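Written out below as structure tokens is the structure these notes cover.
Note that one protein chain is taken out, while the other chains of the complex remain in position.
Order as written gives the chain letters A and B; numbering starts at 1 within each chain.
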Amino acid sequence: MTAHREAHPRLTENDPRLDADALERERRLLERTWAGGRGVIAWLSEVDHKAIGRRFIVTAFAFFALAGVLAALMRIQLARPENHFLSPDAYNQIFTMHGTTMMFLFAVPVVLAMGIYLVPLMIGARAMAFPRMLAYGYWMFLFGGIFLYVMFALNIGPDNGWFSYPPLAGPAYSYGKRGDVWAQLITFTEVSGLVVATCLVCTIFKLRTPGMSLNRMPLFVWAMLITSFMVIFAMPSIVISSTCLILDRLVATQFFNQAEGGDPLLWQHLFWFFGHPEVYIIFLPALGMMSEIISTAARRKVVGYMEMILSMTATAFIGFGVWVHHMFATGLPQFGVSFFTASSIMIVIPTAIQIFNWIATIWTARRLQITVPFLYAASFFFVFIVGGLTGVMLASVPLDRQVHDTYFVVAHFHYVLIGGSTFPLLGAIYFWFPKITGRMMGDRLGRISFWLLFAGFNLTFFPMHLLGLDGMPRRVYTYPGAMGWQGLNLLASAGALVIFVSLLVYLVNVAVSLRAGAVAGDNPWGAATLEWATSSPPPPYNFTPQPTVASREPLWHSELRPPAIVGLRPDDREVLVTYLLDAEPDHRYSMPGPSLWPFLAAIATSVMFVWSIFQAQGVVWGSIPVFITLVGWFWPTKGKARLERGVTGRLTARESVS
Amino acid sequence: MSRLRQGLGGLGPAHSVALDVSELPTYGFGHRSLLWWATASMMIIEGMVFAMVIVSYLYLKGRVPHWPPSGPGPDLIWGTLNTIILLASCVPNALAKKAAERMDLAKVRLWLAVCLVFALAFNGVRALEFTALNVRWDTNAYGSIVWLALGFHTVHVVTDFLDSSVLTALIFVGPIEERRFVDVSENALYWYFVVLTWLPMYAVIYLGPRIA
Partner (left out) sequence: MTPHIQSIIHPAGIEAARISHLWWVMFGICAFVWFAVAAATLIAIRRGRHAASAATDRQASFAVASAGVVSVIALVALLTQSVVTGRALDSIRTPDALRIQVTGNQWWWDVQYENPTPSLRVTTANEIHLPIGRPVAIDLLSNDVIHSFWIPSLQGKIDLIPGRLNEIWLQADKPGVYRGQCAEYCGAQHAKMAMVVVAEPPDDFERWLAANRASAPVPVTPEQERGKQVVERGPCAMCHTITGTLAGGHSAPDLTHIASRSSLAAGSLPNSPGYLAGWITDPQHIKPGNHMPPTGLNADELQAVLTYLETLK
């Protein structure tokens, strides 16, 4: 199949369209074209990836705060043996809500959100592909989270853990709507995640600015690309399993009922086939953030660009081949299970390579700057690695059969998730805060909150290794006083208090900086990537003129003077679509503007989802408003069509594809 | 990149060299279009769901000595007939796609309408397939997975019909521009996907009980 590249873009020297006056005129036109508007309807119709990215981040952190409060309640209950602060039922709902919120409403959305905000800027594009679908993804995330918490407040929150194993979670042992609420929350968040991942893949593949061939993409963009593919391949598995669970509970299917030929282990396979890649979905974007922060602090490109990409890719692939390590205690045949020991140990290798490359980058830095973001990145080497090493221990079947489902595992996954994703994330927020808001976060408060978090985190979670080794299982609302576990539990609860204070300081830093932080220029950190080539915060259209690149670190190689793009219409939301491999210019594409349809479609979808867990016919009747909103969404408006005709002349068949 | 590289090096202050894209077209077919990539992503997503359904079917089959555990497998008549209808529908589908890529509005309208007739047919026969399964979804795990497999594909068959109807209406009513032809081309891709994913599902649902 050959694509005819008939119309070539032209290079012109000393082009008058790049004069200061011409650019200023264009800026004014672009401001009008890309402006979001004011008022409630405009706010609900927002399609700018930066606005949506900000909303996603704020909403995800709001859920983080809620899940943190739940964790605090758990730690208060467990601070003393045989405590009566929480009833068993309250505790069981709370630990379920904590895990479900953290995994589905914080950890994944927040890393995808960083991608939503940063990726178009990093690749030199004016917008994210499919902006209305992106908005829909946000609303589905928000509505799903609201749904879950409203149900929790009504005392029908889920209570079977974040992985909801049948038969406990099935119709025979979990009465009422609690289990259905959990399963449908999954549907909301999976729709949101899949939609965002699709936007990211299309954006990264097709909207990169000319010159940014695949091997010139920033490592963070690679991380988001690989993560998006993981989302696309992994999430369908939990879509199926949660659907089967709802069907078992509501219409008496027998998927997980062994008495009628079903199998509880089918759930576990389907769930963990998603569940393990899920944690790599949470982890990989943080690896991208690490690369950007470290390279900027070290003032040099990361050592081993190719190795980093291959490592992230290998991690993603192998991540799909380890899921049975969550099932080592189920009695599966030894032969099959030992394959998963091997793969679970092997997956360490690419991450180790990345760690060594970062250390090498720091080692050969050109005057390393120990900024606050760098502190968060550096803590990875001390915190995540503990979790990575306990992960190797868990890969061993004999050892796992002792520590599985104990506080040792709780310690492990908090070390890898918080050390591997949350610490880098907090550093990344600090790092990109000036770009997003135009102001710097406070340095002193930044350092205080970092060290408090480092101390508090270790104080909370390190003792849990010892508790697990001493026999304390997971998911217990209390424990006997005679076991001797109360000392370590009290220590962990004290650490939780320190974490709480540290996050409060961080929040204060954000709030104060928003108002009174030092004004940031375009590139306060002296970083290399394209998002720092525009103002802080960027204009709605991201760049003018749209830059092209001639190297991997464009802002460190400005002497190469790659050309700037001219010829995109300022009176229409035009973006430049390029070819996949080499990012050569292909065609201009008119992006849709603000639209209320994504919001309305999300409302209709939410109504259908919630209705259908109460009545089966909700699926049928509820889909009618969804259909109506989708038709409204996709039906083109006349205004655009006129524009199109004006630009291209008569309808002709100029391009052909076999 | 060679054309761009020619413009580099020692040409004065930044941004004095411009890359003028104003004469590029405003659409592209196939993998050049954003919509193709979105459709491809969606096909991978849905394809993974189908794969998970098939894997679950085979898993449950391996857990019991007899499959189906009780009663006969589904009757072959409606499922096989529908397979033929679905495969046949690829012809008007292909013709619609080619017409779209030629931007031949009249032919696009014709073949989309023909596709809709086929869609009505395979939706109708699909309803009959459900009556010929010889098992209820709540009888046992076999019934559950068979209904899930058929039901999941039916969701695709129904949405394919609905979105093709809307697209056909749009093509008749307007407004028309080049991008609408890209929409027709991408919809044809999705149509192929719905037909192609039926083939392994047919094998699993109808031939699964008949293979030891």
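Keep in mind that, in the parts below, a contact is a pair of C-beta atoms (placed from the backbone, for glycine too) under 8 Å apart; a residue touches a chain by one contact, two chains touch by 3 or more.
The shown structure was predicted, so the numbers you read here are calculated from the model rather than taken from an experiment.
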(request) Tell me the shown chains the invisible chain touches, ordered by label. (result) A
(request) Can you work out which residue in A:58, A:146 or A:483 touches the chain that's missing from view? (result) A:483
(message) Touch as defined at the start, partner being the missing chain; which of A:94, A:207, A:303 or A:576 qualifies?
(response) A:303
(request) Tell me which residue among A:227, A:341 or A:460 touches the hidden chain in the full complex. (result) A:341
(message) From the list A:39, A:336 or A:398, pick the residue that touches the absent chain.
(response) A:398
(request) Looking beyond the chains shown, say which of A:368, A:455 or A:508 touches the absent one. (result) A:368
(message) Residue by residue, what part of chain A touches the chain that was omitted?
(response) 87-89, 92, 160-161, 165, 167-168, 172-173, 258-259, 263-265, 298, 303-304, 307, 329-331, 334, 338, 341-342, 345-346, 348-349, 352-353, 355-357, 359-368, 370, 378, 381-382, 385-386, 389-390, 392-393, 395-406, 468-480, 482-484
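Methods note: only the chains that are shown with their structure count from here on.
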(request) Go ahead and note the Å separation of the Cα centroids belonging to chain A and chain B. (result) 28
(request) Can you check the complex and tell me which residues of chain B touch chain A? (result) 1, 3-9, 11-12, 14-34, 37-38, 41-42, 44-46, 48-49, 51-53, 56, 59-60, 63-64, 69, 101-103, 137-145, 147-148, 162, 166, 170, 174-180
(message) Help me check something: in the complex, which residues belonging to chain A touch chain B?
(response) 1, 3, 7-15, 17-18, 129-130, 133, 194, 197-198, 201-202, 205-207, 210-211, 213, 232-233, 235-237, 239-240, 243-244, 247-248, 251-255, 257, 260-263, 266, 269-270, 273, 545, 548, 550, 558, 560-569, 576-577, 579-580, 582, 584-590, 627, 631, 634-636, 638, 640-641, 644-645, 647-648, 651-657
